[in-house]
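Handing you this structure, nothing more for now.
In this view, the complex is presented without one of its protein chains, the others remaining in place.
Should a chain be cited, it is by its letter among A, B and C, assigned in written order, with residues numbered from 1 in that chain.
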Amino acid sequence: MQIGFLGLGTMGSPMAANLLKAGYQVQVWNRSQDPVAKLVALGARAADSPAHAASGSDVLISMLPDDTVTRAVLIAGGALAALKAGAIHVNMATVSVAFAHEMAEHHQAAGVAYVAAPVLGRVHLAEAGKLNILAAGNSAILDRVQPLFDCMGQKTWRFGDRPEQANVVKLAANFMLASAIETLGEASALATSHGVSGEAFIEMVTSTIFATPAYQGYGGALAQRRFEPAGFKLALGYKDVRLALEAAEATHVPMPFASILKDNHLDSLAHGEGHLDWAALGLVAARRAGQN
Amino acid sequence: MQIGFLGLGTMGSPMAANLLKAGYQVQVWNRSQDPVAKLVALGARAADSPAHAASGSDVLISMLPDDTVTRAVLIAGGALAALKAGAIHVNMATVSVAFAHEMAEHHQAAGVAYVAAPVLGRVHLAEAGKLNILAAGNSAILDRVQPLFDCMGQKTWRFGDRPEQANVVKLAANFMLASAIETLGEASALATSHGVSGEAFIEMVTSTIFATPAYQGYGGALAQRRFEPAGFKLALGYKDVRLALEAAEATHVPMPFASILKDNHLDSLAHGEGHLDWAALGLVAARRAGQN
Amino acid sequence: MQIGFLGLGTMGSPMAANLLKAGYQVQVWNRSQDPVAKLVALGARAADSPAHAASGSDVLISMLPDDTVTRAVLIAGGALAALKAGAIHVNMATVSVAFAHEMAEHHQAAGVAYVAAPVLGRVHLAEAGKLNILAAGNSAILDRVQPLFDCMGQKTWRFGDRPEQANVVKLAANFMLASAIETLGEASALATSHGVSGEAFIEMVTSTIFATPAYQGYGGALAQRRFEPAGFKLALGYKDVRLALEAAEATHVPMPFASILKDNHLDSLAHGEGHLDWAALGLVAARRAGQN
Partner (left out) sequence: MQIGFLGLGTMGSPMAANLLKAGYQVQVWNRSQDPVAKLVALGARAADSPAHAASGSDVLISMLPDDTVTRAVLIAGGALAALKAGAIHVNMATVSVAFAHEMAEHHQAAGVAYVAAPVLGRVHLAEAGKLNILAAGNSAILDRVQPLFDCMGQKTWRFGDRPEQANVVKLAANFMLASAIETLGEASALATSHGVSGEAFIEMVTSTIFATPAYQGYGGALAQRRFEPAGFKLALGYKDVRLALEAAEATHVPMPFASILKDNHLDSLAHGEGHLDWAALGLVAARRAGQN
């Protein structure tokens, strides 16, 4: 099975590496060349264009930053047109529901199968092949790419026949992470306002009722006001909350927490904090309470 | 050390039982007599009034439902007046910050030490002596009652010299639980609106990024619309969110998530759902989206 | 008809003066003596205690700052006890719904009629006898005091048999004023962020679709950042929004705008703006957008 891989960022690179380790032939393309060279050292073939990476591939995987870049690379960049009939495109990026729908239509017109498989997990899980893969699309197609998922993830969860359903799930999960950060921020601001150490409070809740890496990671960063380097930038978190809201608007679902989150991200952005780690969202409550 | 214990509800009974198991002499009082008889069978002495339970005790522990009952039992019921000089009252209930302040003043006037030690954990943890105990008050006093905490809890966390600081922490923690429920509700409503199984979605997030008993418990109940019998009633959750907001008002802390939570609890109460398990708060998002 | 009048603040003084002008005998009491002297110069008799003002009166009018002061003056101050059987107490202050209920019970026990009649309008309307009077209580009693209302107000609106209903209406009206301020603040922040003059924007909307004194007054103050001297302090507006929310909680009414308002008032208070005019509430949106 010949694989094309588009997008070798912090997540895409280790994912592609895991496919190589499993013995697959992979043609990789990336806008900048450094990550390409690293993958070539692991056995990949360098493609000089998206179309070249797609050409001859049975499965094309893309892991690109957002809707705009994905559209540019797949459509304008010629990757979709270069795929052979019957090929499969697996989009593993976090994209909007509307864009997933648009892509599904483009692929149907092109005679290429399209499935979505965004992932949960940061770089170290990508490197360990331990991502959680959120998949949706035609189940026979998903069966065919399942061996690839097994190289990259610890578990694949399927959510339906329409690719955008996986994107909804990913956006809903990211909304939940944002809610956890905001919750930590408000609770800490409350505790702090009564003279309780925010750090002690966060240590307690993340050791007891919320003893998970997500709460511990964001909570620890918030307690210590440690927001650089950013593991995941606040500006990207904002983008995902907006996409969750757009998905909710499409089906008429009020999401008041998500609305608060969007306003608080805007507050952060207006205060020049978009480049900080997402945990910095938790500063908004403190700032509004005059604690800074 | 002679201990008085007021309030033998679902939490108080196993807590008192653990003190008896550890060999302490405990005089117990409760409004209804059934739980008293059970504790007497374990070695407790029955007190026929709050004052009687307090009389002669070195430490008086109270675990009563709320501010009103605590005030009635301690003040009108004569328990505080019956304590000897130098005795210690440990209030382990979830009460308001304003009431904690009021109690501290009453005790100072009476020459009795007052500390607060609300707990995190449900009945099974109380039975196992595995509660997390959130304590605040004079540290020398806390040192003296620490052996009692060690019988009832797996760990005691200290948050400051003023008793109300422990109450703030407890209310902040309960606010975080309410936020988790609302977050689950909104995320599920979003997923469901796009044809994704709410149950599958919740199983995934509570097996991956939110793999904690709190998310799993509330999430499972929400996914299966299983709200009776209530582990913790929505109406009580509402009370705690209000107390968190009151504590935030006292120190001028905006808490937009808590405000949303209060409104959504009111929505639940207006729809006759106060007797259901707190997880039913997660229904509001679905109802507003027309999913019921 | 003998009238007692308690509370000669900026509103109470001109209201009492209008009763004197209409020929009524009025016994006035106030905590500080300056306003008393002014009313005596207009023909009032000075009472040296609340009880003295009440004593012998057919109708006792109170216009005191809040629940606490009203309770202190009427109950502890002896005014209620001093009223003769069959007398009428007209409470024209803005008080909480819970307190109105409490007062109604006290009066019933004392054999004194109790009606509520809070007012809409600032000082200049009080001076002109042009207030809008929001009344509730037994209709026969209201009929008897209507001539007094006619001296103080341009119109009396009746809202029900229970006094607290008038208080609900007053709180709902004040909530609407707060909403108008917040709306002006958000809309101005939006316009300003795109380089539109906030002053020009506010002038336009308050000359066209919102051409009312309320919008013009708050809008003008906001446009020109002119918040002192305060016509009505932000801290008092906060109090009324809280009372509206408490009234809504009592009957399980979610009020999301009111919740936002409360949080934004807290933001203002945390930034030391409680002494400014209520219009300063409109600054919160600009501050959060980084416009200051």
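In this section, a contact is a pair of C-beta atoms (placed from the backbone, for glycine too) under 8 Å apart; a residue touches a chain by one contact, two chains touch by 3 or more.
Just so it is clear, the model here is predicted, and its values are computed rather than measured.
Engineer: Looking at C:Ala104, C:Leu142, C:Val168 or C:Leu266, which residue reaches the missing chain?
Structural biologist: C:Val168
Engineer: Out of C:Ile61, C:Ile141, C:Ala191 or C:Leu269, which touches the unshown chain?
Structural biologist: C:Ala191
Engineer: Need a quick check: the contact residues on chain C for the chain that isn't drawn.
Structural biologist: 97, 120, 132, 134, 157, 159-160, 162, 164-165, 168-169, 171-173, 175-177, 179-180, 182-184, 186-191, 193-197, 200-201, 204-205, 208-214, 244, 247-248, 251-258, 260, 263-264, 285, 288-290
Engineer: Can you list where chain A touches the absent chain?
Structural biologist: Residues 242, 248-249, 252-256, 259-260, 262-264, 266-267, 269-270 of chain A touch the chain absent from view.
Engineer: At which residues does chain B meet the chain that is not included here?
Structural biologist: Contact residues on chain B toward the absent chain are 256, 263, 266-267, 270-272, 288-290.
Please note the rule applied: only the chains that are shown with their structure count from here on.
Engineer: Centroid from C-alpha atoms only, then distance chain A to chain C, rounded to Å. What do you get?
Structural biologist: The answer is 53 Å.
Engineer: When the centre of a chain is set as the mean of its C-alpha atoms, what distance in Å lies between chain A and chain B?
Structural biologist: It comes to 38 Å between the two C-alpha centres.
Engineer: Give the residues of chain C that touch two or more other chains, as numbers and ranges in rising order.
Structural biologist: 256, 263, 266-267, 270, in rising order.
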